[in-house]
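Excluded from the complex is one protein chain; the other protein chains are retained at their positions.
Every chain is named by a letter (A and B) in the order it is written, and numbering of its residues begins at 1.
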Amino acid sequence: MEHTSDIPVLEVKDLAISYQTRKQMVPAVRGVNFTVRQGQTVGIVGESGCGKSTIAFGILDFLGSNGKVVGGSIKFMGKEMVGTPKGELRKIRGNNISMVYQDPMQALNPSLTIGTQLTEVLTAHTDIGEKEAWDRCIAMLERVHMPDAANVMKRYVHMISGGQQQRVVIAMALLNNPSLLIMDEPTTALDVTVEAAVLDLIEDLKKDFNTGIIFITHNLGVVAKVSDRLCVMYAGEMVEQGPIDHLFANPAHPYTRGLLCCVPRLGDNLSNNRLWSIQGRVPDPAERDLNACIYAPRCDWRLEGRHLEDKSLIANCTTQHPELVAISEDHWSRCFLGRAPLKVPWDDYARGQKETVIQIPEGDDDLSSMDTLLNIQNMRLYYPEQNPSLRAILGLEKKSYVKAVDDISLKVLRGTTLGVVGESGCGKSTMVKGIIGLEELTGGKVDLMGINLNEPAQKRDLSLIRELQMVFQNPDSTLNPSYTIGTQIARPIQKFKTVPKRKVRQEVERLLRAVKLASYYYDRYPRQLSGGEKQRIGIARALASRPSLVICDEPVSALDVSVAAAVLNLLNEIKEGMGSTMIFIAHDLSVVRFISDFVAVMYLGEIVEFGPVSAIYPPPYHPYSEALLSSVPIPDPSARRQSIILSGDVPSPTNRPSGCCFHTRCPRRSVLPDNGKICEQEKPKFQRLKNGHKILCHIPADQLTELAMERGDERMMLSTA
Amino acid sequence: MPEKVETNNAKTKKVRFTDMFAILLSSKIAMVGLVIVLFWVFVALFAPYLTPYTPYEQDWKAPNQGPSAEHILGTDELGRDLWTRLIYGARVVLVVLPVSENISLPGGTAIWGVVVALLIGATLGLIGGYKGGWIDELVMRLLDAMMAIPVILLYLIIVVAIGASAVNVVIAISIVGVPGIARLVRSLTLDIKTREYIRAAETRGESAWFIMFVEILPNTRGPIIIDAMLRIGYAIFAMGTLGFLGLGMPPPSPDWGSMVAKGRAFILTGNPYAALWPSLAIASLVVGLNLLADGIREESMRYQ
Partner (left out) sequence: MIVFILRRFFLLLLTMILVSVAVFVIAESSPGNIAKNVLGAFISPEQEAAFIRQNGLDQPMYVRYLHWIAGNDWIAEKKINMPLKRITTEEDFEEWWAVRKDGALIRWKVDGDDLVAIVLTEDGEKTEYIDNERWEAIEDGKQEFWGIDRQNHAVRWVKGETETMFVFVMGKGWMESSGGPKDYIPLKKGFVRGDPGISFRTGRPVNKSLWTRLRNSVVLAGTAFVIVMPLALLLGLIAGLQEGSVRDRFLSVGGMMFSVVPEFATGIFLTLIFSVWLGWLPGAAVLGTSAPWEKPMMLILPVLTLTLIELGYILRITRASMVEVMKSPYIRTAFLKGLPYKKVVFKHAVKNALIAPITVIMLHVNWLLGGIVIVEVVFGYPGLGAYLLESALYKDFNALEAGAMIMVLVAVGTQLVADIIYTFLNPRIRYA
């Protein structure tokens, strides 16, 4: 098939797309050049608002009524698409180009069966009969490893899980054997283990279908795992492009370098406490200066000229617009510096050292000699389940419960940070709600420095309430849009009377400074702030009552990476500066590793593994932790590893599996006699290892270590040493 | 490092008003609505200065006349000046609420009806939405039952039960308005309740009242303002209807609806004006309010 691969599947040259707003045409994307060849995957990466999806819809000519391609060319299989009549484009869509979307639930029609939606892809473009189409769809569903494919065809979207929905969308995209497949953040809405399975599937399909793929994502780890080439987008422009290995090894554009540096990695040294962060934020399309380097206002090289020998290189940054220049053959960067940044190793950015590293006394494997701040014993939190059947309404059926948190025991030591990880629905947020008093405990006991916390927040004493404060996940809903920042930070100060009345404003300004914001933010409204700033205000508000324990519920997961880095740095600083104790909830294992001293891994309302961070990341692991760790996408194309794919879905917390709660999906139980019969029958006990590390598993720790080593997990062990 | 260095501290509180104004200006529809509404408000405010007659003055010599120099819009069957009755009618709708012969409150009948309904409805909606559970169930079932009664029937029954007067019209309009507002506020509350700043307030140990009225209520204002505008339009609609059915203001007060009802008898006998003018008045005011509310809603949606 040599001759066909000469014509690229897609060739995009100087693409520019603008949107018509009331006032003027706003350029959303410009200067985009890339080529997709058969069987090649081109990754497009960038933060939100960088125009990634606009490119995708530009290629498909689906920009909506106010969007328009204003320049450049898009050639599909050598044929120019810009200016082609709509009718012809429609035939190409779906038949030759197809798309996979971010949110599969939204992308599928809720009132048609999956079968109807799949078959029409075939019947719309070919003369194939209904029956044959139906069979081919079933075959395709089986091809994407959909369990019970024939029955899924008759179901509606809401009846299958998120991972399965994404498989349906992928099957739909592949049905006509398209030449080009555009994937727009296909795994962003999924949990890590599901993400790993979907990425695995994509990798697998790539080999079979020999399709050209455009893979759009904000996640460098994901893109490193699947792409052959990488395009980096910033503020609507392509700033760097090259083969993936080359680009990751020698990032030339300052923005690419910033992106690569600001994510914590599983391989980092544990004593790091600073991440690189890019200052400022992505400018809105209408605010961009078209006659300058768009990145100049945020560029460290221009602002600080780090390690730059020839200062004249940065003279034009604010007066001219840079073009893409060749760094090496097939590697391009839109920067006046050209090759200059390559002289500085990109991972050389300053990473501060932790001032205090938690030391666990030799032989204290119960952590009993350490100063316990929060003590959770056998905590249970059940919700009565809404049962819609008639019998249940009449009270004939036994009430069933969602066991969101089931028998958790945990200690939080003073001055340390406890990270809690687990996938969505594992009960980590519910546990926190129980501690802070938003939900009433069903059983067990929680105490803070010996004071009982079993009562819900409304009944607690004010002096107790102020000791526990929370930082929330979503920057857009963490602040009340009706009040100024000052009012919102002042409220807890006034309520808990931490300072005299006339000093409230001073105290608010002190807190603003503590979260690195100027005092003029006092009079601003939340909608005038960016996501990162709002998150800082949220932190300031939590600190206002001077709590002894701060609970952070996924505080950075909704932020762009460069902003998230700054917030993580801030949290680390507060931790060190004030000696605060924190519980940090996250689904991202690298982030948890970066910020925590201790880690608890949760699955289905239980803690399956607990220990100091230095013991959690190297083996031995609980099989679930192992699967989680192996699924984390590493932003390093040379480190492509085989993930452990978990079978099936997370069981419903109403109907928990007997014995070990993980036995239905455990990839390791086969090493036990009788294919792990004991796992189904008997609840495992914690195996207590060194330094408070404990694992809830029937398989002996030594054997777990061996199994992990066999998989080749030494790399991670070494880096934590 | 502060993420945004340049100071633009001056524009903070003013933003909202300029936004509001920009929205108004950018929508032609809203502007047309505003002009109509302002016309009626102006006429209602200055009614006594815009006519030489009083609404009760009868001219026995000139009943049922068409427009003339003396009576620009003509006269009704008792020879009363139609223009005068029309603008005094607007006064009752928009500017004054006659409580008794000697006492009247500022704010028209329609406005009072909506304000009272808003107060009760918003409180019920907030409580139902925020507290949930059996309180919510009880409140919502009762309101559902109320909503199941055809509106006109509710009006009939209420007015028949308490009699016809301006205050009773306010009461009827309020009672009919409560379920709708309560539902709107409840659904907004259910949404806002899930926001994290409400969690923050709860973890701060704030009372339920504080959370409902200080944290939630201000954030419902956008949809409520638009809803209130539509509701004032609807209240005028309802007032007219009640007046038309003979359940509105007691005669001889200048009430648009009853003017139409009286004038209707003379349409087929050759004097359409007595029925036409008040019909046009109601129609234009209601349409104006709806245009205004619609324009603002559409523009503010685009603005986001």
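Everything that follows uses one rule, which is that contacts are C-beta pairs under 8 Å (C-beta built on N, C-alpha and C of every residue); 3 or more make two chains touch, one makes a residue touch a chain.
Note that the structure is a prediction, hence the values are computed from the model and not measured.
Q: I'd like the shown chains that the missing chain touches, ordered by label.
A: Touched by the chain not displayed, across the whole complex: A, B.
Q: Looking at the full complex, which residue from B:Val43, B:Val169, B:Ile198 or B:Val260 touches the chain that isn't shown here?
A: Looking across B:Val43, B:Val169, B:Ile198 or B:Val260, the contact with the absent chain belongs to B:Val260.
Q: Touching the hidden chain in the complete assembly: which of A:Ile17, A:Val32, A:Met77 or A:Val121 does that?
A: A:Val121
Q: Which residue from B:Met147, B:Leu190 or B:Ile225 sits in contact with the chain not drawn here?
A: B:Met147
Q: From the list B:Pro67, B:Gly107, B:Gly222 or B:Gly246, pick the residue that touches the absent chain.
A: Of all options in B:Pro67, B:Gly107, B:Gly222 or B:Gly246, contact with the hidden chain holds for B:Gly246.
Q: In the complete complex, the non-displayed chain touches which residues of subunit B?
A: Those residues of subunit B that touch the unshown chain are 29, 141-142, 144-145, 147-153, 156-158, 160-163, 233-234, 237, 240-241, 244-246, 257, 260-261, 264, 267-268, 272, 275-276, 279-280, 282-283, 286-287, 290-291, 294.
Q: Which subunit A residues touch the hidden chain?
A: 60, 62, 65, 90-95, 98-99, 101, 103, 106-112, 120-121, 124-125, 156, 158-159, 169, 172, 388-390, 393
In the analysis below, only the chains that are shown with their structure count from here on.
Q: Calculate how many whole Å lie between the centre of subunit A and the centre of subunit B, each centre taken as the average of the chain's C-alpha atoms.
A: 49
Q: In the complex, go through subunit B and note every residue touching subunit A.
A: 1-4, 7, 9, 12-13, 15, 26, 194-197, 199-200, 202-208, 215, 218-219, 221
Q: Could you list, by residue number, the parts of subunit A that touch subunit B in their complex?
A: Those residues of subunit A that touch subunit B are 22, 279-281, 436-438, 457-458, 460, 462, 465, 468-470, 472-474, 477-484, 488, 491-492, 495, 516-518, 520, 523-525, 528, 530, 532-533, 538, 541-542, 545, 566.
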